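For reference, the structure discussed in these notes is given below.
Every protein chain but one is kept in place in this view of the complex.
Letters are used for the chains, namely A, B and C, taken in the order the chains are written, and counting of residues starts over at 1 for each.
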Amino acid sequence: MGAQQIIGAAVTLLGTAFLFLGALGIVRMPDLYNRMQAGTKATTLGNLLTLLGLGILQPAWLVKLALIALFVLVTNPISSHALARAAYRSGVPLADVTVRDEYPEALQEHGEA
Amino acid sequence: MVDLLLDLALSLAAGAALLAVYRLLMGPGAASRAVAMDVLSLIIMPMMAGYALYSGRMIYLDVALVYGILSFLGVTSLARYADKGV
Amino acid sequence: MDIVTLFNLEDLLICAVILVAALGAVLHRNLLAAVVFAGVVSLAVSYLFLRLSAPDVAMTEAAIGAGITTVIFLIAVRRTEEVEREEP
Partner (left out) sequence: MKQIVAVVALATLAILLWQLAPIAMPSGLGVVAQHYAEHGVQDNRGANLVTSVVVNYRGFDTLGEVTVLFLSVSGAAFVLRRRTGLEVHEPRRASEIVRTGARLLFAPIVLFGTYIFVHGHLTPGGGFQGGAVVASGVLLLLLANKDHPLPHGFLSWTESLSGLGFVAAGLAGLWAGGSFLANRGILPLGTWNQLFSAGVIPVIYTFVGLKVGSELATLLDVMMHAADEEVHQ
């Protein structure tokens, strides 16, 4: 029981560390798209790891925590995709250091302007 | 040991919330702020779950789930607004 | 019970988040940004309500304050002007 508790708390701590890194990423990254990358991928992982750690700490709650985790896993990509697409189409600029932007070509290939 | 780790985890999450608020204040344009809002909701949701564990009441997880649904909708509607689709 | 000992570090940090976001909502001239700030206030206040053992209020705040009200504000801002004018 003691080892399980410590593992659960460690996984929770790892998850919140990822949350912190994601938040650090949205502060430090140069443009919106890079920020979004840090702020959605890292924090989704941190969120899931934290919920997993809580589930290890309290195994009776695993089903409900898994429900929340599944929900986050489904919804968060949708909202960040919609946000990135809207930002691109409303003309939020890329950072100066960006090397290559392939999105316009991909749009033309698929017939959307 | 376990208490110390959990306390450290919660404080780290709250510090992450402060960092996200920095982006919320500074972020040029509404889109950056919407990203910060998304990150904030993703940070606060596990904090709620952690508090549920701390208080030992599973029903508090319902609040976290409602929170997740509604913040997702908030961010999506901001995105659709910026895309002129609302 | 002393009011300071009621909260530990993470709650005080969340309180700071609420204060900063509320100031942003009041002071910003871009109404869209103000709507985002108001949504963040609701999100953080909801955690604080849960922390104060009021899950019903926390759920209401999350559902009505953070979700529906943000969307209604967005639609209302879209009908009017996005940037607040200076007073004459």
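By definition in this document, a contact is a pair of C-beta atoms (placed from the backbone, for glycine too) under 8 Å apart; a residue touches a chain by one contact, two chains touch by 3 or more.
These figures come from a predicted structure and were not determined experimentally.
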item: Which displayed chains the hidden chain touches across the whole complex; value: A, B, C
item: Residue of B:L5, B:M45 or B:L65 in touch with the missing chain, whole complex considered; value: B:L65
item: Hidden partner chain, residues of subunit B it touches; value: 59-60, 62-63, 65-66, 69-70, 73, 76-77, 80, 83-86
item: Residue ranges of subunit A at the interface with the undisplayed chain; value: 71, 74-75, 77-78, 81-82, 85, 89
item: Footprint left on subunit C by the chain that the document does not show; value: 1-3, 6, 55-56, 58-60, 63-64, 67-68, 71-72, 75-76, 78-79
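By definition in this document, only the chains that are shown with their structure count from here on.
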item: B-C or A-B - the one linked by more C-beta pairs in contact; value: A-B
item: Separation of subunit A from subunit C, taking each centre as the mean of its C-alpha atoms, in whole Å; value: 22
item: Chain centre separation in whole Å, for subunit C relative to subunit B (CA means); value: 12
item: Residues of subunit A engaged with two or more neighbouring chains; value: none
item: Junction residues of subunit B - those touching two or more other chains; value: 10, 13, 15, 17, 34, 36, 69, 78, 81
item: Parts of subunit C lying in touch with subunit B, wherever the complex brings them together; value: 8-11, 13-14, 16-17, 20-21, 24, 30, 32-33, 36-37, 39-40, 43-44, 46-47, 50-51, 53, 55, 58-59, 62-63, 66-68, 70-71, 74-75, 78
item: Interface residues, subunit B side, partner subunit C - complex; value: 7, 10-11, 13-15, 17-18, 21, 24-25, 30, 33-34, 36-37, 40-41, 44, 47-48, 51, 55, 57, 59-60, 62-63, 66-67, 69-71, 73-74, 77-78, 81, 86
item: Residue ranges of subunit B touching subunit A (in the complex, touch as defined); value: 1-2, 5-6, 8-10, 12-13, 15-17, 19-20, 22-23, 29, 31-32, 34-36, 38-39, 42-43, 45-46, 49-50, 53, 58, 61, 64-65, 68-69, 72, 75-76, 78-84
